[in-house]
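Every protein chain of the complex appears in place save one, which is left out.
And then subunit A:
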Amino acid sequence: MSEQAMSAANDFYDLEAIRADFPILQEKVHGHPLCFLDNGASAQKPLAVINAMRSVYEECYANVHRGAYSFSEQTTFAYEQARRKIQAYLNARSEKEIIFTGNATGAINLVAHAFGRGLLKAGDEVIISEMEHHSNIVPWQMLRDEKGIVLKVAPISDDGAFRFDEFKALLSDKTKLVAVTHVSNVLGTVTPAKQIVEAAHDMGAKVLFDGSQAVMHMPIDVQDLDCDFYVFTGHKLYGPSGIGVLYGKEALLDAMPPFLGGGDMIASVTLEQSTWAELPAKFEAGTPPIVQAIGLGAAVDYVSSVGLERIARHEQGLLNYATQQLASVDGLRLVGTAPAKTSVVSFVIDGTHPHDVATIVDQKGVAIRAGHHCAEPLMHRMGVTGTSRASFGMYNSKEEVDVLVSSLQKVKEIFG
């Protein structure tokens, strides 16, 4: 095969084959084919994930890390294999650096407790940004109120871009942690993660990224980023709900006290005192989300088999097409037009409320999100009370963008 032909083969994105892997995409809503554009809230699941979970329940289910019997060993193997898959997906140095949690919120709260309450003191500063999801605001406000840390907020520009220079000006030797999103759930803005880490590390601060909206859109290499923590949720990455991941550098996780106490996280327990288990068990008290973790392992296998670079190229194509086509809707204004964006379009339409928009397009089978997207401070910053948001995933098509646009024309008709 010639080099050109090879490259064309690599570029080929078999959308129909991918769509066929997601059984739910065959469903109809109000008599119309499902046009699922709310992947930023939660993505649909491929058969590979559904089957992986089903086969655990049908063939070898048992609790992990406990029994000496065959099923417990098999399930434990599958659970720990899922951890190694996530390790590889993030290119973490060691599987000990991968902690399973319930979701990204659980992972951030783990850091706020174990790192925040364990290692920070009054007067220490934590920096977040104006475009955080509530899950990366509230835990730090709670920590502030409890420990007397100082919470600072890095601003964004009117187009939704992260203002790196303004952020840098907030850094000082008092800064102990920078906790910012890698990709905004509302605007799709990609933050300059590597630069943020370099600047923060220069001041001796640790860095946490909320990657919940990033891990399904682009390859993540935590060693290359050199971040200290990276969290994400499984259900937006085509995996099941009920599973999240905390990546943390091993030395840092070792230095942190445990968060939840209970079974599986101890080395020994007497009625007087206990000693902690090694990583990662130290942070996984109680029976973990076993089958969900295995499902997430299957999800990253699936995403990797399609290829993140190819997914990113396809989604950027959708983003460009949607941005262009939405411009044809009279009175529509995009909210969030930063140069570096994932495949998310948030918008408002003159004379309509986002809730009205979402209700009407639902009648055409189109699923989009409306509201403040759990990011009220960002809504305030952008001067809106809410937006409508279409967020595209690997299985969405240009035809679905057309369906969205024509259903928005219908909204215009109805609201005049």
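To be clear about the criterion, a residue touches a chain if its C-beta (ideal position, glycine included) is under 8 Å from a C-beta of that chain, and two chains touch if they have at least 3 such contacts; residues count from 1.
Quick note on the criterion: contacts and distances are computed from a predicted model.
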For the chain that's not shown, choose its UniProt protein name out of "Multisubunit sodium/proton antiporter, MrpD subunit", "Cysteine desulfuration protein SufE", "NADH-quinone oxidoreductase subunit H" or "Cytochrome c biogenesis protein ResB".
"Cysteine desulfuration protein SufE"
For the chain not shown, which residue from A:358, A:378, A:394 or A:408 touches it across the whole complex?
A:358
Hidden-chain contact residue, picked from the options A:24, A:251 or A:414
A:414
Candidate in contact with the missing chain, chosen from A:126, A:143, A:308 or A:370:
A:370
So that we can see where the missing chain sits, which residues of subunit A does it touch?
30, 352-356, 358-360, 363, 370-372, 385-386, 410, 414-415
